[in-house]
Structure formats: C-alpha cells, structure tokens
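The complex appears here without one of its protein chains, the remainder shown in place.
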Amino acid sequence: MQTLIAGGVVVSATGSAPAEVLVEGERIVAVVEPGTQLAESIAEGADLVVDATGKLVVPGGVDAHTHMEMPFGGTRASDTFETGTRAAAFGGTTTIADFAIQRRGESLRRSLDAWFAKADGQCAVDYGFHMILSDVNDQSLAEMDDLVAEGVTSFKLFMAYPGVFYSTDGDIVLAMQRAAAGGSTIMMHAENGIAIDVLVDEALARGDTAPRFHGLTRPERLEAEATHRAVELARVTGAPLYVVHLSASGALEEVVAARDRGQNAFAETCPQYLFLSDEDMARDGFEGAKYVCSPPLRARHHHDALWRGLRTNDLSVVSTDHCPFCFKEQKELGREDFSKIPNGIPGVEHRMDLIFQGVVRKEITLERWVEVTSTTPARMFGLYPRKGVVAPGADADLVVYDPRRRQTLSAESHHMAVDYSAYEGFEITGGVDTVVARGRVVVSGGRYTGARGDGRFVARGLNQYLL
Amino acid sequence: MQTLIAGGVVVSATGSAPAEVLVEGERIVAVVEPGTQLAESIAEGADLVVDATGKLVVPGGVDAHTHMEMPFGGTRASDTFETGTRAAAFGGTTTIADFAIQRRGESLRRSLDAWFAKADGQCAVDYGFHMILSDVNDQSLAEMDDLVAEGVTSFKLFMAYPGVFYSTDGDIVLAMQRAAAGGSTIMMHAENGIAIDVLVDEALARGDTAPRFHGLTRPERLEAEATHRAVELARVTGAPLYVVHLSASGALEEVVAARDRGQNAFAETCPQYLFLSDEDMARDGFEGAKYVCSPPLRARHHHDALWRGLRTNDLSVVSTDHCPFCFKEQKELGREDFSKIPNGIPGVEHRMDLIFQGVVRKEITLERWVEVTSTTPARMFGLYPRKGVVAPGADADLVVYDPRRRQTLSAESHHMAVDYSAYEGFEITGGVDTVVARGRVVVSGGRYTGARGDGRFVARGLNQYLL
Amino acid sequence: MQTLIAGGVVVSATGSAPAEVLVEGERIVAVVEPGTQLAESIAEGADLVVDATGKLVVPGGVDAHTHMEMPFGGTRASDTFETGTRAAAFGGTTTIADFAIQRRGESLRRSLDAWFAKADGQCAVDYGFHMILSDVNDQSLAEMDDLVAEGVTSFKLFMAYPGVFYSTDGDIVLAMQRAAAGGSTIMMHAENGIAIDVLVDEALARGDTAPRFHGLTRPERLEAEATHRAVELARVTGAPLYVVHLSASGALEEVVAARDRGQNAFAETCPQYLFLSDEDMARDGFEGAKYVCSPPLRARHHHDALWRGLRTNDLSVVSTDHCPFCFKEQKELGREDFSKIPNGIPGVEHRMDLIFQGVVRKEITLERWVEVTSTTPARMFGLYPRKGVVAPGADADLVVYDPRRRQTLSAESHHMAVDYSAYEGFEITGGVDTVVARGRVVVSGGRYTGARGDGRFVARGLNQYLL
Partner (left out) sequence: MQTLIAGGVVVSATGSAPAEVLVEGERIVAVVEPGTQLAESIAEGADLVVDATGKLVVPGGVDAHTHMEMPFGGTRASDTFETGTRAAAFGGTTTIADFAIQRRGESLRRSLDAWFAKADGQCAVDYGFHMILSDVNDQSLAEMDDLVAEGVTSFKLFMAYPGVFYSTDGDIVLAMQRAAAGGSTIMMHAENGIAIDVLVDEALARGDTAPRFHGLTRPERLEAEATHRAVELARVTGAPLYVVHLSASGALEEVVAARDRGQNAFAETCPQYLFLSDEDMARDGFEGAKYVCSPPLRARHHHDALWRGLRTNDLSVVSTDHCPFCFKEQKELGREDFSKIPNGIPGVEHRMDLIFQGVVRKEITLERWVEVTSTTPARMFGLYPRKGVVAPGADADLVVYDPRRRQTLSAESHHMAVDYSAYEGFEITGGVDTVVARGRVVVSGGRYTGARGDGRFVARGLNQYLL
C-alpha cells in the first residue's frame, strides 16, 4: 500500500519547503520535490493520495508525558489507554510516553508488566513507557539496567508527595548514579513536598480548604528550590536530568543556569502553564478544582517567561502531563479539602493546537512548533529518527495541519473521556486535517478511521542529546 | 543529468539515518529509503552513482565569514575569489558569505559593485555578500534597504579600528535602527578599539613591538565590554545582532546573558579560537606573526568555554574569518611593529575538518557539527532551505565525508594561496571524500573537477530565527 | 571655649548609645558616658551646654557631590558657594565636596585655582574639591599627582556631553591608569552620551521638544551600558571607580556584579532618584523642566531597587548632585527645546531630611542613615576621621537631630537660592535642631548663627576603602 501526501509544505525543526511524502506500508520511503518527473510518476503509482494543498505536513506529535488510567487517591485518571490515545490521535499526537508506576514493595518488572497489560491491544497510537521509581532499593536500582535494555530508558522520581511517590535526596543520588552509569535519563517532579506538606497542613488547620489554597500552599519558590536541588544532585552524580512540567520563572532560571554551564539538564513545560493561571484556580465555588494540578497554575506573568524559555530552548519540550479526572465524583472528592482533589488536567488532545497559537501570536516560529512538540521529544527519549521527523526510513506518522482552520475547544466536542474542558471556549486558529499513524490514515475529516490496537509499544533508545 | 548519492548515512541538524539522495540538475529532487523498490529503480535510472558506503552525507558547508582579496594596510588578502573558493570546495564548504567593504566617502552601491566585479565569474562555489558599513551617513543608511532587496541582508560594523572601519556608538545606533526597521541583521566586530589603541601606543612607546604584544594590548575584557555594549545598543534599538569571531569566555558570557533573556543576539566563533592560543602568538622570533588576528588568540582555558558554547547553542555558528596573508612580504610588514602585521589567519579550507575533531573528541554531536557548519549559518543568513539541508528542493550542495580518514594539515598540501598553515602538522581524523556543488561533482578523489565560475551569487533572505 | 552636647543619643554607623560630646575649640575632645562623675564635672566646666535630650547626635553630613555656581550652557547654577553652603548647614551638612572644572585647553592648576578663588572666604561649611577632567592630555595627566598631593584626590570623567565634558574611552583609560598608579579615585558620569545624542537629535527632528523627552532620549539601558563600560575599563586599568548619581536598577546591577567579584567599584545615588520620577518630568506645561537632570528621573519601580541598594551597601553614599537653576529665565531657556534646559535639581539642603524618611519608612536603619550621609562619604573621599564620626580628635561637626519634628518642604521656606523646590509640599518627619560646624554653633532654633567664611578648604586623603 502506497500513500502519497501531496501538495503540502513539509515543516521540520529547521525549515519549511514544499515536498511530497511517499508512504509505503508503515514507513516513509521518499520525500520528493513537487513538480518533478519523479513526483509525477510516484503520484501515478500511489494507492492513495492525500491532498495537502495549502496545508502543512508535519511529523506526528510526540507527547512525552501522559498518565492514562493512573491510580490516584482511590480513583484513577478517567482516560483509558484506549480513549486517551484516540484523543491524542485526534489532536495530531501519534506517539505518547506514559508513566508506569512502581508500587512500593513491588519490583519494577512486575509494575511495568502491569502497565504493559493495561496498554496492550488498546492504543490508537504508538506508546512507550517511562518508569516511576517510588521505592528505590538495591533491587529496583539493579532492575534499571534491565529496563533500559528493553526500551524503557527514563526514570521518574518525585521530590513531592511524601508517603506516596516521594524519594529522599539519598534515593535520588542512588538512582542518579545508576542512570549516569547506564546512560538513562532521570525525570524529576521538582517541588519540595516536605515543606509544602507543612504549608498544606497549616492551611487546612486554618480552614483554608478551597481549591485556590492548593496553589497558595505550593509557592513557586518551592518549585525553584527543588529544581535547583535536582540540578545539583544531577551535577554531583553526572546524571542527565529532565525536569517535568516546569511551571514558573524561578524554576526556569535554575534550568537556564544549569544549561548555561553545559550541564545535561532539560525541561518541559505544559500547555496549562502557558495558557491558564492561578485565577482559574480561584474561580467561584468549586470550579477551581478543574484546574488543580501540581505544580499548580501560576500567576499570569509567568506565561511570558515560559514562552521565552520555549524560544531560547531552555524549555526543550511541551508535553501535556495529561491526567484527567472528571469534575463529578472525582474532582469532587476534594470539596471539603483541597488536598483531596485529584491532581491533573486533561490535555492530550489539544497540545498541538494550543502550541500552534504560539506561532499565530509570534511567540515561536513554525519550525520551533514542530521541534518542541515532536522532534525534540523524539530525540530526547530515544525515538528519533523513527519518530519526530519527516524523512525516509521514519515511521509514517504524519499530520496534515490546516493553519487557517478555526475551532473552539469544548468538552462538548473533545474526545477525551472527561466531563469538562480546562480550555472551554478557547478560540483556536489552526487544526488537524488528517492524521497518518504508522502508515494508516487514522483521522480524516474529523472522524476516527483507525482501530483499537493500532498503536504498539515502542522500545526507546537513550537520550540523543548526550555525548 | 541525474546523480545518486547512495549507500551513505545522511546527517542533518537533528539526526542521522541511511538514505539515498537523488540529484537532478542543480537540485536535490528526492531523498529515499535505501533498499526499497523505489530506491532501486532510481539507482537504475541515474547517470552517475556516487558510492557513499560507510560515509556520511552532509549538506555542503556554509562559511559565513570570509575576506577574499581584502585590502588591508596597503596589501591585500592573498586568496582571490578564485583560489579561496576552490580551497573552500576542497574543504567541503560550498557556500561562502564574503564581506564587501564600503570605502569612506563612497556609496554602498558603488562599493558593493566593486565586490560583485571581483567575484563574478571567478568562484568555485556559490557566494553571497555581507556589507561592511564604514561610513554611516544618511545616504548609506538609506541604501541599506536597497541592498536587502537584492539579497545583501546583513551589515557589519566595527567597534575597533578607529580611522578605518570604526563606527561610533552613534553610528551604530543609526544603523541598528535601520536594520530593526528593515529586518536585516547587524554583524559586529566587538572590541573596544578606542581603548585598545591607547594600549597599543603605550606598548610601542615602551618598545614592546613583538607579535605577542598584539594580544597583550587587546585584553579579553575589552572584547567582553564591546560585546556587552553591542548587545545593549541592539536592545535599545531592537536590532538583531550577530557577534562575529567571538574569541573568549568573557564575551561569551555577555551573549549568554542576552540570549537567556530572549534577545535576538547570536554569535559565531572560529576554528582558530578553538584550537590555537596566545602561546602560538608568542612563538620564537617572528613566527608569532602567523597567528596575528583580531580579536587575538586567547589563553587555552578559553577553548573549553567556547566548545561549551557550541554545545549549548550560545555560539550558533562556526565561520573562519578566512583572511590569509603570506608570511613573506605580508606578515613581515610588521617585523618592527606588531601593529603593522596584517591581521588574519587562513582557514576556509579546514573548517569542516577541524570542527569534526569536536565530534571525534566528544565535544559536540555529529548533528551539531552539521548544524554549526551548515544548517545554522544557512538559516541565520537567509539561505535556507536552498542551502544547509539535504532535502528535496534544496540546491544539490553535498559533501560525502569519510569519518575514518586520517590526514595531516600542512601548507605543503593545502589549496589556499598562502605560504604557511596555522595548523601545520595537525593530525585530523576525517576528511572530505566527494563534494557536489549545485549538482556538479567538484571535488573527488582529492582532485578538483569543477571550473572557475561554477559558483554564483546567491541573493539571501532575512535571518530565519527572527519572529 | 568648651561646648558640651548633652543628653542625646549618639548615632554612629554601627550603633547608637547615650553619650555626652565635649567640644573644645574646633574639635571633639571627649565622648563620655552620661551620669558619671566625669560627665558631671565636665558639664560644670563647659562654657556652653547644648541640650540634646530626646534627640539624636550625629556627625555632620558630608555631601560629596555639589555644583555651586556651575557654568552650564551660558548660565550658571543659582547657588553661590555662600548661599549653597549656608543652605547645606541648614540641612545638617557640614562638609561639601564640589567639582572644580577643567576648561578645555586649560591646565588643571589654573582651573582649580579659579575654583579656589570662588569659594575662598565665602563658605558656611568646610569644602573640598574633586577635579573634572575635560581635557585629558599629557599635561593634565601629569598634574593629577600634584593635585592628589594638595588634597584633591578624586577625578571625574564624563561618558556623556560630547563636545563639553565628554571623554573618549581612550581618555578614560589614560586617566584611570594614572589614578591606579597614584591611588586616587575616578568618579564617573556614566551615560552613553554618543548614543544619547543621536536619540536627542531624532526627537527634536520629530518635534518632540517637551521636557519629558529629555528622559525618553536617555533610556536607562544607556546608563547601564556606560556603567558596565566604566566598570570594565576600571578593571582593565586597576583604578578605583566611583559611579556618581546612579539612577536606575540596570546600572545598579552592573555595580553589584563588580562589587560581588571584589572590584573597587562604588556608587552613590541622590535623593531625587529615590523620591521623584519620570512622572514629574511629564507634568503639565513646562513644569517638567524643574525635574530635568541627568541621568533623568526614572520610573517609580526603580525606587525600590535603589533603596535596596542602599540597604545592601551596593550603593554606598547618598549625595545630592546639587545643581540649582531657577525656573524663571534659567530652566526657561529650554522652552522650545528640552536639550537647552539647564540640567540639575536643587537639593543640598534636604538630603539629611529626605534620607531620614528611609528610616521612618523602615527602608534603612538609623545607623545606615548616618553611614550613607556622613561616615561613608568621609571614608570614601579621605576625610575620615576628621569628618564622618563623633569621636575625640574629629572636627566638631555635629548635628542635633530631632526625630519627631514635622516639617513641610517648600521654596517658601528653603534657604537655597532658587525659585522652586523639587520637593514642594513634601511632608517630612524629623528635622535639624542644632548644627555645630568645626566647634561653632551655626544653626540653632531655625536661625543661622554662623558667618560667611567659617568654612575652609579641607585637603583630602585617599579613599580609605582601598587596600
């Protein structure tokens, strides 16, 4: 089966030019100059021609941070691997990297297998796993190398959530030493959870139980502090560090300082930190609960700092931290106590569209949009050149994107299994036209044309930014 | 005429993968996955197949800073456009951007035409021009827009060389305002020449006339100071700034600070600042004169800072500042007075090889090598996607590079028209195998197979990093 | 003649305690614990007892930056040495350091003698001189050492005012080298006047002639730039640097960076930069002219940065840059052209009171008030321990300050010879009760009890912060 994506402008991380993309089976086999004799002969032979005239052809998005079906405080994230990855496909994301969670007392092997089982045969798009280390001990440290060998090459630690995922600085040193030796990358949730929990307890004791106190008890300096600490521990151990969901200028400055001195320190931010703010968390009644995530949404002035970080590459990636909980029954668990609100915001479907608004508003170039949403996460997490690029030999993960389309985001129309949208009513310029996932058209004309189980596990290599 | 580059690994700024590159006429028309049916049928139809097995296929180098035939202190740079561009081709550089010089009292138009005349019909590879503004006045300011329209989109100013190229801070403000309005980029030679000339006069008055005093009278803080000043004037006027031939850590810190805050500030360094040092300038007798350039070679500890800058993208480009003067009769003009030594070091031929040593020594990745020597200068100076990338539609400027070849640099063997090599005896791993320039094989098997005049003027667009 | 200041709390730069101060002739001869037998016997023998009960006793203020009778654009500052120093005395300042100005083409000797002549026999309080170098050449450089020998130990250079006071960076290097060798301190007006003059010309050409354009054409980045440059030139030459009238956070950051690395770099700010703003310059009609000085008044947010700098000792001194021009006939010279408004604001009388508001508002401690207005300028300009401290052996320059007095500043009531007050209507807590200058009560009960010529020239030593 040969499919030709014709007439579009192919955008890469470095530039844009008209080109025809020939797909054979699951792979891109050629990129060809339009109007040449070769292009014409290829078009004639193609089984299917997708007309991309007037549109952009970009590598499928790579969302490096999702939590499908994640257990949290007695409930679990409302999107399954099936519904979540289908929503991803609708939004132009053709690969996700989800987090398998080690249970305390359980081996990495067993924990990871549970995640394999959840995802197997369910996904609309390809998926990889990062592994959350919640129980650093001799056995789990030893297992890290095994996981690297089978394509799980990044390990997440938490400086927050004492008693749940929290790792001590000693645990972090041990895991980082192992990562440094094995070449894997340490992902860090950088908030000083020990200090935060004191502030949370004090707030609750004062009767400050509304959602906005979630933010007030997690001040940005405690994210900056933890980010600095993570950077220093990585420096002492020599481990590559990737700071997840960076939300504020203070933490960004720490990453900037580390990168300026040449340390292998990287960071992602998420759409919610670029578009939403503490004002959303302070909405009337219990509405603010919809916006409760950690780190919390920050004051608006941080938006500028984060967009600048995306421009300067101090923020290398935009992921979603997709972790949806329904307002009804899930977010409501925290009506009387903000600390019981499940943390997370749905977003896997909207990442490409939201970040494209940065192009529209001239915050970033078109090329940078492709880079932060696809090319860099693919390189960072060992998926390139299979993912993240429109080039022969790559998986045929392609998005035909219409830069002129207008749409309004809404829970009414989105495909995520959650009963509200954090972006309800947002007016968007641009939109996905057609999505090809490993050679198959899975979204076209606003309809899903793929099948459950199209997506497969991808074993990942090491971070390609390292020397 | 169809040429196929087959069997190699194509390296881009973002990654590497095996691919066949089909050239038709002057352009790349397709990039194809090897081993596919399509690849085979293309190979059959090709007029010429270049075997790149075991080798890298990279976009032709772009050297954004050369001075062919440049007049300096009564003599002129020893390479003509003919000899200099041929040497460039030997070294894998298929595009140069040379500096046309406005003479004081002369219009930009007339000065530029003189450079067009020098280069026309002489060049082995494509060439563009930057324009040096040495006489900022109402007329020359007005002409800037005209030059942009015909593809001369960058203007160089000097904070050094009072009485020759020197611009006052007022001149700089005026030129930057015009550049900001028109979208062009200001290139800056950032050394405080006013302060330096005092130090030079004092040294000569003391009888300190040897070559090494060239360096001692141009301390790195006076480069850092000027860099800071250039950055601030660019900030006040909103102009894009590109600092040429950055030589030292102090100046780099100023660029880092500007980039950290999101300013459109960029910098290049040159191979001489990465491999040579003040010790070379202090060689016995008059040998040091071979190493006299401005800014001067610095202490060795700066090398680490500059390589780190290349890694972190605080240094975006490596150019050569190729400006050769023979030791005999030219450098010798300064035997009794270092200030009369023509400033400049030959290097256009060795840039790709020297920077590849950074890959060998694990200072930078293979992709970064391509980026700093080709892709970024092409994007920075408005040549992309015609130059700087292996993609359909691009000019077929291609280098087949053998990463395992061993060679020793020497004046005996180089092709530049200069009687010494600043890198005499350097052992290099890697070397150019075949060079294709706009579709034509111009270097093969160590022999030049092109012709004078193959290279044409390329009108350049604006800096593509700007929003 | 013995005078005892009894009953007050003596405040020094390090602390406060009740003490009696015994003055004999022109000097302090003893500081004694109150209530002791010794104190009682001294009180009995004293010719005069000044009752300081409930009040502070502080060393007389040292204003290190005044311009009495200064010629400027065809007119001259409206305060003579007589009126200006009397106003100083009213405000608790018992020593000034004024600027003698070298005329272009004239020797330092001759220029200085002219200033000696102006001040001789006129002053109410002691005075020293700094020397403005407007014509750096072999002769004036040679004269620097002579001036140091006679107690003129600081030399001011201008990076602004091309054609008037402006020194090139080369001139600055030469003067700094001489200062470094001789131990004197270089004072710097740090604004990039060359760039500013381009902006001024452009504004006038656009018809933007109102006072507020004075500020808009002197953006704070051009003060920061010049400050950085001054710091770097001082670093290259090894000269001690004192930045005068620092007005904004950007310039302050440059001083902070220099001081953090241990460079001998110091800075003063002035009350106008702590209390007034660009809004004053933008007042209706031509009112803004009253607030025209250079550097210009800045946006209000700089106030916080400057107070912080005073707290952290990154700003070491508060001087006034007292340079009064009457609104009528003087400021009015610039009605049609802001560049013709004489630059300067009257203030010598109000410095102690205005900075005391920082104590009232808890911006600085009481001790820091004494330090920045008296002790540090005395140490910085080689007057300590003769000035700047309440200790035996020191000149009996003393102020009895009433911390509870309330007053309203106004041209109606001030003693400066100028027809307006930049602080008209300011409500002040605190006020001068009694002033003793070299042993003589010169202000008491709001009346002047001294005589013209009481003040004498003080030969100054070198900066005491240097090693």
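The letters A, B and C name the chains in turn, as written, and every chain counts its residues from 1.
Quick note on the criterion: a contact is a pair of C-beta atoms (placed from the backbone, for glycine too) under 8 Å apart; a residue touches a chain by one contact, two chains touch by 3 or more.
In this text, all values refer to a predicted model and were calculated from it rather than measured experimentally.
A.B. asks: Using the touch definition from the header, name the shown chains in contact with the chain that isn't displayed.
C.D. replies: A, C
A.B. asks: Can you say which of A:Glu225, A:Asp314, A:Asp433 or A:Asp454 touches the chain missing from this structure?
C.D. replies: In the full complex, the listed residue that touches the missing chain is A:Glu225.
A.B. asks: Considering the complete complex, identify which of C:Cys270, C:Val372 or C:Val389 is in touch with the unshown chain.
C.D. replies: Of the listed residues, the one touching the omitted chain is C:Val389.
A.B. asks: Of the residues C:Val31, C:Ala180, C:Leu333 or C:Ile428, which one touches the chain left out of the display?
C.D. replies: C:Val31
A.B. asks: Please identify which residue in A:Ala114, A:Ala180, A:Ala195 or A:Ile428 touches the non-displayed chain.
C.D. replies: In the complete complex, the chain left out is touched by residue A:Ala195.
A.B. asks: To test your reading of the contact rule: which positions on subunit C touch the chain that is missing from view?
C.D. replies: Touching the chain left out of view, subunit C contributes residues 12-19, 22, 24, 27-34, 36, 38-39, 42, 256, 259-262, 308, 311-314, 362-365, 367, 375, 379, 384-385, 388-389, 391-394, 464-465, 467.
A.B. asks: Can you list where subunit A touches the absent chain?
C.D. replies: 168-170, 172-174, 192, 194-195, 197-199, 219, 221-222, 224-225, 228-229, 232-233, 235-236
Methods note: only the chains that are shown with their structure count from here on.
A.B. asks: If each hop has to land on a touching chain, what is the smallest number of hops from subunit A to subunit C?
C.D. replies: Minimal hop count between subunit A and subunit C: 2.
A.B. asks: Could you put a whole-Å number on the gap between the CA centroids of subunit A and subunit C?
C.D. replies: Using C-alpha averages as centres, the distance is 58 Å.
A.B. asks: Roughly how many whole angstrom separate the Cα centroids of subunit B and subunit C?
C.D. replies: 52
A.B. asks: In angstrom, rounded to a whole number, how far apart do the mean CA points of subunit A and subunit B lie?
C.D. replies: Those two chain centres are 38 Å apart.
A.B. asks: Pull out every residue in subunit C that's touching 2 or more other chains.
C.D. replies: Expected reply: no residues.
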